[in-house]
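Just one protein chain is left out here, and the rest sit where they should.
Right, subunit A next:
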Amino acid sequence: MDPKSLKEINEARRARRAVILVTDLTDGSDRVVRENDRVSGGLAEPVAKAFRSGKSGTVESDGRKHFLNVHLPPPRLVVIGAVHISQALAPMARIAGYDIEIIDPRTAFATPDRFPDVPLHADWPETVLKDRPFDPYTAVAAVTHDPKIDDIPLKAALDAGCFYVGALGSRKTHGKRVERLMAMGLAREAIERIQAPIGLDIGAASPAEIAVAVLAQVIAAFRSRGLAEEEKSRAA
């Protein structure tokens, strides 16, 4: 492997950017492809597919065997609201392999006592986002019920192309939210990406059950990431 390729891969991983290392198995040469790089020739389609699926593998192109090693950032779950649901969601998400963090400006809620060992930001989401912006490998669950806290991160999540955006609230509450988000300049089509009421419909009643429903929905969104676009491109 070219040491420059290794350096580039490691930098991308630290910066949460997706890259693929393409190794020509015939001569051992390699190069790093970033998610929006143009790839020409027979490798274009396999590379695009590997970015979508996250699956590494060997492909044959132009009579040569290439190994595509996909490095996608680990999925992150940001929960807006240090509430009862979040207390159950945090340990569950961690077990499922997600980097979890919780944001809530209400210092009475966001206390280390209530959230031991969970990265906790007792600050406004817009402040936290300046240092830790959302990206396509982030899931955002807004569960405070308070427009002052939830609305801005919801817009930021849609703008950043987060793979999952969910918001707590009844259909009626969500209807009002849609109006507010449209007033903030979001298109209706973008707003429709919000999962509301939040969580899979499993009849969840307790905060812990709602946490299961939310986590299951996040996992489903992550594992089907890009499949919609794939279907669209097949239909086209």
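The rule is simple: a residue touches a chain if its C-beta (ideal position, glycine included) is under 8 Å from a C-beta of that chain, and two chains touch if they have at least 3 such contacts; residues count from 1.
Just so we're on the same page, contacts and distances are computed from a predicted model.
**Student:** For the chain not present in this complex, what protein name does its UniProt entry give, out of "XdhC/CoxI family protein", "Proteasome subunit alpha", "Probable signal peptide protein" or "Sigma-70 family RNA polymerase sigma factor"?
**Tutor:** "XdhC/CoxI family protein"
**Student:** One chain is left out of this view; which of A:75, A:153 or A:166 touches it in the full complex?
**Tutor:** Touching the chain that is not displayed is residue A:75.
**Student:** Could you pull out which residues of subunit A are in touch with the chain that's been left out?
**Tutor:** Residues 1-3, 6-7, 9-10, 13, 23, 25, 28, 54-58, 67, 69-72, 74-75, 94, 97-99, 222 of subunit A touch the chain absent from view.
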